[in-house]
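Excluded from the complex is one protein chain; the other protein chains are retained at their positions.
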Amino acid sequence: MSAAHHLPALAIVVPLVIAYLMPLFDRWRRGWCTPAALAALGFSFAASLVMAWQVMTHGPFSYQMGNWPPPWGIELYIDYLAVFTALTMTGVSLIVLVYGSRDLLHELKPHLLGWYYTLYLLLIASMVGMALTNDIFNLFVFVEICAIAACGIISIKESRECLEAAFKYLVLSALGSGCLLLAIALLYMVTGHLNFTFIAQALPEAMRLYPNNILAALALLLVGMGVKSALFPLHVWLPDAHSSAPSPSSAVLSGLVIKIYAVALLRILYQVFPDSIFEVTPVLTILLVMSSLAIIVGSMFAVVQEDIKKMLAYSSIAQIGYVFLGFSLMEISALTGGILHMFNHAMMKAMLFLAAGAFIYGTGVRRLSDLKGIGLTMPVPAAAFTIGALAMVGIPLTNGFISKWFLVLGALRGGQTFFAVVILISSLLNGFYYLPIIVNAYFGEPQGAVAEPKRLPRLMQAPLVILGFGCLLFGIFPSLIIGLASRAGQALLGM
Amino acid sequence: MRRLLTFFLLVLIALALTVTVLEMPTFGEAGNPTNNEVPQRYLEQSIEETGALNVIAGIIIDYRGFDTLGEATVLFVAIAAALSTLKAH
Amino acid sequence: MEDLIVRYVSRIVVPFVQLFGLYVVFHGHLSPGGGFSGGAIIGASMILYALSFNLAAGTKKVSHDLSLILESSGGLIYAGVGLAAIFLGANFLGNKVAGIPLGTPGNLFSSGTIMIITLGVGIKVASTMITLFYSLIEGEQKTDEHC
Amino acid sequence: MNIAEILLRLHQNSYYFFAIILFVIGFHTMLTHNNLIKKVIGMNIMDTAIFLFFVSIGYIRGGRAPILEPGADHLYVNPLPSALILTGIVVAVSITAYALSLIVKLYQHYGTIDAEEIIRLRGGETS
Partner (left out) sequence: MTDLLKYLLLTFLVVCAVSVARTRDLLAAVIIFTAYSLVMAIVWQLLASPDIAITEAAIGAGVTTLLLLAAISKTRRYE
């Protein structure tokens, strides 16, 4: 019983405590805000690393809140998927926060920085909580924290587009939360449990007695989580919200927040519902169709965008489609690919949004056609953007290639050649809208503000370098992370 | 047209859920699946294990205390979001 | 609302409402209620006071800095109690297992951490309600000028 | 199932049935009304409908409220749904508060609280 035993709880609670303290720091010790926020996230990241090590060496373990055993108390269950998600969330958010500590100074009013950190820390803490928890109502509570905090870091920017986008996002995620809570009620009604493991034990029996209840719960769950993770027909809030927010917020929202809901849905679908549900309902087919539509339609919308951040936002709709495609093919390589893509896309999209934020910081230009020659005047962000764009397209030696490779492999092995074709077509589309930007950036003639950009602070360059390096590292040595991802996939499929 | 479509969609949802209601465990029966060992332990041992006569207080703060920490955090995040919005504009 | 009757009635009613709110908070582990409902009652009574007199009088009672501190302290008490359980050798938020005395069930001072946490939550909810209401009413009066 | 059986089931499960009706009404208000404050009220109605559903799951006929009397042997209702819904109510009021602060600010910027008009104003601004 050492301190390491309590890490699961501390990884969530330490950012919470710092977030509670942040308004006080902001009022009386403004200088402490940034270091405290970085320290809290750093602690969470370190805790996730230690947990990952524990899980890899000793296997999954659980943590009981207040020493109450599972059906009575709340249990955190730390398995491969949980640590993988927690590592992704804390790692990427830490890097984004380093960038944000400088970038936010010009996007926000100065007295709001403390409040921004509060919301940011709560957002990350809730996402770690969602990854680790094994209790469905606890999941709901974290979903709510995450929803409000995610809207909060949009509306904090002083512009009326942000307000409108945040309101739309808030209303739709409240709708999703309502559906989620009703689904929880329906599940609780027929099983009498809230813990994932115990629901899973009680469901086969309940499935025989009350099949309609469980189908309704499944449908509500799909709608609720689908709205929150912007699955294709329910994505209407995403482009506005992600493009109008401050750049660090966009990076976190696009890279992490929509993924965590997908992971929660994945856990519930595979760990809670019995396998027989996939035979009586076409839920996986529905998910497959929706995700392929998302991939194609999202890419097609992205092609016609003029605004750089809007293009990246539409590209996120396509990328969440990849993640769902991997989750719903019911095949181990595809599942590994989906889980890997969650991590890879978090890195790539965070980097792309940060690079776009750097362009906007340096030149104030948002139109894609005005970014000619930016590669000559702002080399670091342009290089990062290039790496990210190549990874998005799926060029070998970048991490995007690895996850797409696994997805295609899974589709082929599962005998679903059609979806392999979908992935290839979408890669072509990705190339269609990313490559011209790169060509423009390096071979265009810089004009106007692009010719003489503001110098980028070093704290804003370092995160771009780290993320770009990471993209290449995990592209050239993918085995660093594949082990964890494939173990997570195997555990989900019960292999 | 769009209004009509939404209306029909909602009627459809209502009908589907009503069909579900017909099949649900009967309201108020003591033998329903929810009345298993979980509330039993809460009701029988709450005084001894948490010292609270009000079982609900015992549940929200002790047995499921982490939920309530989350709940307090929801309030905090709401006020942080609201205040920052009001201050920003 | 500059009405004499409203003022007199609220002056009479507000202390009783607050007393009831305190009762609900302190007896959270014995009778229906608890930190959330009691805190909301206290908060609503403060808002009633502020509405029936004027905003300045209400603000004088709870200044912004104080409400900021109350706001954070509620959550900090909660998390602090949880962390204290870790130092006492139990898991996060442990109560009896952490060796905290439970007292005699039925007494006002019983049930270990529940009492403390209820109090913390009550403080937090009350201050949250007040702060939210004030910031909705007055927050933008200042910004109106430069908007 | 004939009509009489269906009606009997609906009578037995009337709390569930009315909770569903209220849920759909709230859902409709939230989705189709253009007025933003109406949307917020609709959201609250939807939430309370779910809470009604959840609380009625825990009821047992003849059960007392779960405030224990040491020594006495009563039948108590299931306390767990009540405890969960306490959390739910606070979540609902938090979202309401934040949404209202957004509405106040939207009104200051756009001069209206009608969703379609706001979209129209935005469209006029970008083109």
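For reference, chains read A, B, C and D in written order, and residue numbers begin at 1 within each chain.
The rule is simple: a residue touches a chain if its C-beta (ideal position, glycine included) is under 8 Å from a C-beta of that chain, and two chains touch if they have at least 3 such contacts.
Since the model is a prediction, treat every value here as computed from it, not as a measurement.
From the options D:L68, D:I103 or D:I118, the residue with contact to the unseen chain in the full assembly is D:I103.
Within the set C:V6, C:L22 or C:L136, the residue that contacts the chain not displayed is C:L136. The set of chain D residues touching the chain not shown comprises 14-15, 18, 21-22, 25-26, 28-29, 33-35, 37-38, 40-42, 44-45, 48, 51-52, 55-56, 58-59, 63-65, 67, 77, 81-83, 85-86, 89-90, 92-93, 96-97, 100, 103-104, 107, 113-114. Interface with the hidden chain, as seen from chain C, comprises residues 24, 32-34, 36-38, 40-41, 43-44, 47, 129, 132-133, 136-137, 140.
The rule is simple: only the chains that are shown with their structure count from here on.
The interface with the greater number of C-beta contacts, when C-D is set against A-D, is A-D.
A straight line joining the Cα centres of chain B and chain D is 11 Å long.
The residues of chain B that reach two or more other chains are 17, 24, 32, 34-35, 38, 42, 47, 53-54, 56, 60, 62, 64-71, 73-79, 81-83, 85-87, 89, listed in rising order. The set of chain A residues that touch two or more partner chains comprises 13, 16, 20, 23, 65-66, 137, 141, 144, 148, 151-152, 155, 163, 166, 188-189. Chain C meets chain A in the complex at residues 65, 68-69, 71-72, 75-76, 79, 82-83, 85-86, 89-95, 97.
Within the complex, the chain A residues that touch chain B are 13, 16, 19-20, 23, 65-66, 68, 71-74, 108-109, 111-112, 115-116, 118-119, 122, 125-126, 129, 137-138, 141-142, 144-145, 148-149, 151-152, 155-158, 163, 166, 186, 188-193, 202, 206, 210-213, 215-216, 219. On the side of chain D, the complex with chain B involves touching residues 1, 6, 9-10, 12-17, 20-21, 23-24, 27-28, 31-32, 56-61, 66-70, 75-76, 78-84, 86-87, 90-91, 94-95, 97-98, 100-102, 104-105, 108-109.
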